[in-house]
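My questions all concern the structure below.
The other protein chains are all here in position, but one chain of the complex has been omitted.
Labels run A and B following the written order; every chain starts at residue 1.
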Amino acid sequence: MLASAWQYIVEHPDRFGAALWRHISLSVAALLIATAIAIPLGIWLARRARVALFAINAANVGRTLPSLAVLALMMPLLGTGFTPALFALTLLALPPILINTYAAVRQVDPDVIDAARGMGMTQREITRGIVVPLAVPVIAAGVRIAAIQVISGAVLAAYIGGGGLGDFITAGIAMMQISLLLVGAIPATLLAIGTDLLFGRVQRALTPRGVG
Amino acid sequence: MTWFLRNWDQVAIALGEHLLIAGTALAVAFVLSLAIGIAAARSQRVFDAALAVSGILYTIPTLAFLALLIPLVGLGKVNAIICMVAFSLMILVRNIATGIREVPAEVTDAARGMGMSRREILWKVELPLAMPVIVAGLRISAVTVISVTVVAAYVNAGGLGTIIFNGIASDHPPKIVTGAVAACLLAIAVDLSLAALERRLKASRAVA
Partner (left out) sequence: MIKLKGLVKQFAGAPRPAVDHLDLDVAAGEVCVLIGPSGCGKTTTMRMVNRLIEPTSGTIEVNGHDVTHMNPVELRRGIGYVIQQVGLFPHMTIAANIATVPHLLGWDETKVARRIDELLQLIGMEPESFRDRYPRELSGGQRQRIGVARALAADPPVLLMDEPFGAIDPINRARVQDEFLKIQRQLKKTVVFVTHDIDEAIKMGDRIALLRDGRLVQQAPPAEMLARPANGFVEDFVGADRALKRLSLITCVSLANPGSVVGAPEVSADTSARDGLAVMLESGARAINLAGGGVVRLEDFFARTG
């Protein structure tokens, strides 16, 4: 079976390549957009407790929603294809990054902030020089979680015409062709594990030396 | 909305299936994780190994995992349950082991001093005190399991996902929305109830 799966890839490189490329671009795009929104938002919310309560609760609810349900709900709203899939995946990636960013910023030792203010640092200097370096490890952990969510979700994007490696899996199951199924399942698994390892490295690299 | 009202029995059956599969998976995962977690609490090496392995399993995309199991166990509920158990291991083992380890040393010390055996300490002191953290882990796993069950409908496991897939295949938006919303509401309800349980447990075990 493995051999015939490999055979398929060799015989249809453009189809496999297109699916792989679509999978990666969906994931990367969703993660980038979610990060660009959630990190600044999380930092902004950290100083506004009342608004934050509402936003963080919403994020917590968002985190529990089944990925496929969110993807499926895009269909009646936005139709099928790349954009609805991207939209859904971005929504799925937002909660972990937002929640982690918010928590990371709040958990910075208030005495450290007080000392920084007392010494004459501006708010911006404090945020950039103190809060962000100390918050980065937890934020990175959140992005890592989101990345895994997104890659896993991108497999499901096949159901709403988003393309990606999921196409081979669904086709393989529908036609009961194990080798075809493996053409999707194995690369998707390797992609996910590889991404997790990569983000783990990044997280460790971003942790400042004096901390954790 | 009207589709739902006219076919609520279908939804109810799917919901029942969903709960059955998810519940079974969670129960199996919990028992397994308890055994591993207790060992991991005592030994850093077991802890690291268990977390490394379960961590890798957790990373595998849901549909890919279900698909990979097909050549091994075919389609159906068993396939789904194995996948869900694998996903739940990491969180449950980590929370059980950490929960036990975080029991204050003076409490276990007092128990030993009073003449409790290792087993008694575990079941009467450590595990009860670790409950809030364990329930927190169950909460995350429960939500994960519900999410997987939605996808597992595609490998003939049943559940609310069948309604969604039916809707997609026949391009019938009301079905899609009903199935998806039902799954979301289920996840939220389970999350909120376990959160309430977690809060109550934490309060009753507060030291101060």
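In the analysis below, a contact is a pair of C-beta atoms (placed from the backbone, for glycine too) under 8 Å apart; a residue touches a chain by one contact, two chains touch by 3 or more.
For clarity, every value in this text was computed on a predicted model and none was experimentally measured.
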Chains in view touching the one left out: A
Omitted-chain contact residue, chosen from A:M1, A:A115 or A:A174: A:A115
Contact set of chain A toward the excluded chain (per top definition): 109, 111-122, 125, 130, 133-134, 208-211
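We adopt the following convention: only the chains that are shown with their structure count from here on.
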Whole-Å gap separating chain A and chain B, where each centre is the average of the chain's CA atoms: 21
Interface residues, chain B side, partner chain A - complex: 55-56, 58-65, 67-68, 70-71, 75, 143, 146-147, 150-151, 154-155, 161, 164-165, 167-168, 173, 176-177, 179-181, 183-184, 187-188, 190-191
Interface residues, chain A side, partner chain B - complex: 1, 60-61, 63-70, 72-73, 75-76, 148, 151-152, 154-156, 159-160, 165-166, 169-170, 172-173, 178, 181-182, 184-186, 188-189, 192-193, 196
